[in-house]
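For this depiction, one protein chain was excluded, whereas all remaining protein chains were kept in their positions.
Per-chain numbering from 1; labels A, B and C assigned in written order.
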Amino acid sequence: MSDDPRLGARPPRRVSRELRPEGTVVDLGRGVLLGGPEVAVMAGPCAVEGRTQILEIAEAVRAAGATVLRGGAFKPRTSPYSFQGLGVRGLELLAEARAATGMPVVTEAVDTESVPIVAEHADMIQVGARNMQNFGLLRRVGRTGKPVLLKRGMGATIDELLLAAEYFLAEGSEAVALCERGVRGFDPAAPHLLDLNAIPLLRTLTHLPLVADPSHGTGVRAHVAPMARAAVAAGADGIIVEVHTNPSEARSDGAQSIYPGQLRELVSECGAVARAVGRSLAPPRSAPAAVAGP
Amino acid sequence: MSDDPRLGARPPRRVSRELRPEGTVVDLGRGVLLGGPEVAVMAGPCAVEGRTQILEIAEAVRAAGATVLRGGAFKPRTSPYSFQGLGVRGLELLAEARAATGMPVVTEAVDTESVPIVAEHADMIQVGARNMQNFGLLRRVGRTGKPVLLKRGMGATIDELLLAAEYFLAEGSEAVALCERGVRGFDPAAPHLLDLNAIPLLRTLTHLPLVADPSHGTGVRAHVAPMARAAVAAGADGIIVEVHTNPSEARSDGAQSIYPGQLRELVSECGAVARAVGRSLAPPRSAPAAVAGP
Amino acid sequence: MSDDPRLGARPPRRVSRELRPEGTVVDLGRGVLLGGPEVAVMAGPCAVEGRTQILEIAEAVRAAGATVLRGGAFKPRTSPYSFQGLGVRGLELLAEARAATGMPVVTEAVDTESVPIVAEHADMIQVGARNMQNFGLLRRVGRTGKPVLLKRGMGATIDELLLAAEYFLAEGSEAVALCERGVRGFDPAAPHLLDLNAIPLLRTLTHLPLVADPSHGTGVRAHVAPMARAAVAAGADGIIVEVHTNPSEARSDGAQSIYPGQLRELVSECGAVARAVGRSLAPPRSAPAAVAGP
Partner (left out) sequence: MSDDPRLGARPPRRVSRELRPEGTVVDLGRGVLLGGPEVAVMAGPCAVEGRTQILEIAEAVRAAGATVLRGGAFKPRTSPYSFQGLGVRGLELLAEARAATGMPVVTEAVDTESVPIVAEHADMIQVGARNMQNFGLLRRVGRTGKPVLLKRGMGATIDELLLAAEYFLAEGSEAVALCERGVRGFDPAAPHLLDLNAIPLLRTLTHLPLVADPSHGTGVRAHVAPMARAAVAAGADGIIVEVHTNPSEARSDGAQSIYPGQLRELVSECGAVARAVGRSLAPPRSAPAAVAGP
């Protein structure tokens, strides 16, 4: 069903840049801001697979210079037979990784039922591409007041993305960041098409911070770093990348996960690009006290 | 997140045609079968707007030869400020229209909370394009055991559609029909691109009945009838079209809604095409007894 | 380079339906009309490969009920190392096949140099999808005055197709038919997406006859017949299909070529669908006199 312009045209959209030309800054806690002068690197595994895995990767991405930890506890899976995530146990492990590394945590909510428990453990709730127009979920997440990372659907227009974000703002939640993560392309050799032009285009349309996901946006490990740099050059406020210490054993998204060593290089390069465009990367989290001992 | 082929590859998919080469027939009740030799025409307004409107349109589409009544009570809307449907009151009106016309009713469930009440009133539950990968909703609908009409997402591949349907079958629900309703195209003059080749392609891949929606698939009233005929010629088991007695006043989808008189012609033409390909249209519902009086 | 609307807006386009609401009929000679009440089936091999091959296939498609013979003598090939066609020898063989079967011939011109020799042998000159915006070729073909079959580019909008056709009309050539042959789609399982909605859409915009190519439009032998039927149901004035007596040995397009026996069924089915929509197929060519002897 398309929307009736007679009704949709008013009231004015709360996401519009004209309402807040200076832009919105989203506070993730622990000193991490999204949408200010500093560019944030969000990194971590596709899915939380176990305690050792998430703690090891969390520390690796912290040491590599990431400032936000990503990781899925509830996973939306194309097939009902795929690994669906550790659920609440995954959330608890993410909280433990946050305590160990000092990094705020972004993780996905996949249905209204799990929103409260996700909100309890996460610093930022991700709404994934497949749920961008799951309006009940948008409303429920909006009511938590938690910062939100809203990913663009693979077949969604920019206007649909903005109207989906409007659902949060209509619930009174203003701490929303939008994430370009690749749209459908016609080339079988590159079915994920990272639409970086969405960054400058969205910048003119909305005051919300903008994030790019070069992992899902390319689907290929070797292309993650160049497209992360490109996203920062195009003006992204943050990038979100999948990292795994053992990608070939990852239970999902192995082919697009980079190694911690590659993340370190990516952070260094993105920092240089950020400075080239008059910004800087958010400073890395300091090493946890526990590891500083004798 | 993409899916791990190591896990997704097994067990064999329940939607596969090889498991049931003769095809699945979905029984909507009141003598209407989907997937048998007869082609079903499903018609009605985009949204239930009021008692007079739905009863008038229901009788008009029955008289025009439709065999299933469609109509939205809960509406997923791109904008939070658009008309969201009459909700439970809309369901009750649909049930009243069914009683009056003898047509089984298909209507959409948009979130897990409303699934039970939709299941109580509907003969077939629609899962819309925007919710095709709302996996929690798929599971919840699957558990009702009600027949399902699953619409393909606008940016969804055929494989994703089949895996979404697999969610229902994994819950034990086998009465599922798939609906092609137009995918994203690159031509601004025709952004809706009805992918009719999906009909013969899906026919080789799955045993589930196949429906086409030329209203959303074209977005233009004048193209609904030719594409409905084309869908029947391509082998569709059913078509679903939006009809309104006063499209210019419709609260949604007015531009693609056809008039009852146009539906009558469409039914006649689709009947001729159905016979040309060795099938027939499901016979029209008889006029309600109440109107048969002196 | 996009086009300057200040210049492109005038004079009014010669392709516009409003200039000739009754539609244009293209006369291919030998009694075959395109755009009248009869639907034409154009069939033949992708490429002329040799004398025996083309004469055998030509007779087979005639006997199966096709009314126009298609076949490539000059082939535009994505790779410089692929078979490029028999060239002038191929044209001569097509002329021989026409003499033997009574079917007018449509074949492609791929560059300005070969236009005169193609025009000499062909009844209709095809401009292929890759050359839809090869404006020098369009002009040169237009100057021959021969009927033209203009195929839509795989990434071309409807408006670009119409403006390409305008190049012919601007040269004074009015015998132009437009051919939908599949556009780029995002699904790796079906990269060819036959946009049948282009048929009713173009019908409202232009007076030129409309053809559909379900062979290139689907790329899969099993889908050619259902989509040919669908094209006729949607209102196409003609369909063009690839046929080969030995597809597995075809030097190009084997996977989408149908067998002569399949063409016979397709003709029968399309005839039934044509009658269902108030038209008929062009009558088959009679068997050549030579074969009628004792």
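In this section, a contact is a pair of C-beta atoms (placed from the backbone, for glycine too) under 8 Å apart; a residue touches a chain by one contact, two chains touch by 3 or more.
What you see is a predicted model, and the numbers here were worked out from it, not measured in a lab.
Asks: Since one chain is left out of the picture, which of the remaining chains does it touch in the full complex?
Replies: A, B, C
Asks: Of the residues C:31, C:136, C:261 or C:283, which one touches the chain left out of the display?
Replies: Touching the chain that is not displayed is residue C:136.
Asks: From the list C:166, C:195 or C:237, pick the residue that touches the absent chain.
Replies: That would be C:166, which touches the missing chain.
Asks: What chain A residues would touch the chain not displayed?
Replies: Residues of chain A in touch with the missing chain: 155, 157-159, 183-190, 192-201, 204, 217-218, 220, 222-223, 226-227, 229-235, 269, 272-273, 275-277.
Asks: Which chain B residues would touch the chain omitted from the figure, given the whole complex?
Replies: 155, 184-186, 188, 191
Asks: Can you list, in ascending order, the chain C residues touching the missing chain?
Replies: Against the missing chain, chain C presents residues 1-4, 7-8, 10-11, 46-47, 72, 75-83, 110-113, 128, 130-131, 133-137, 153-156, 160, 163-164, 166-167, 170, 183-184, 216, 219, 250-256.
Methods note: only the chains that are shown with their structure count from here on.
Asks: Using the touch definition from the top, which residues of chain C touch two or more other chains?
Replies: 155, 184-186, 188
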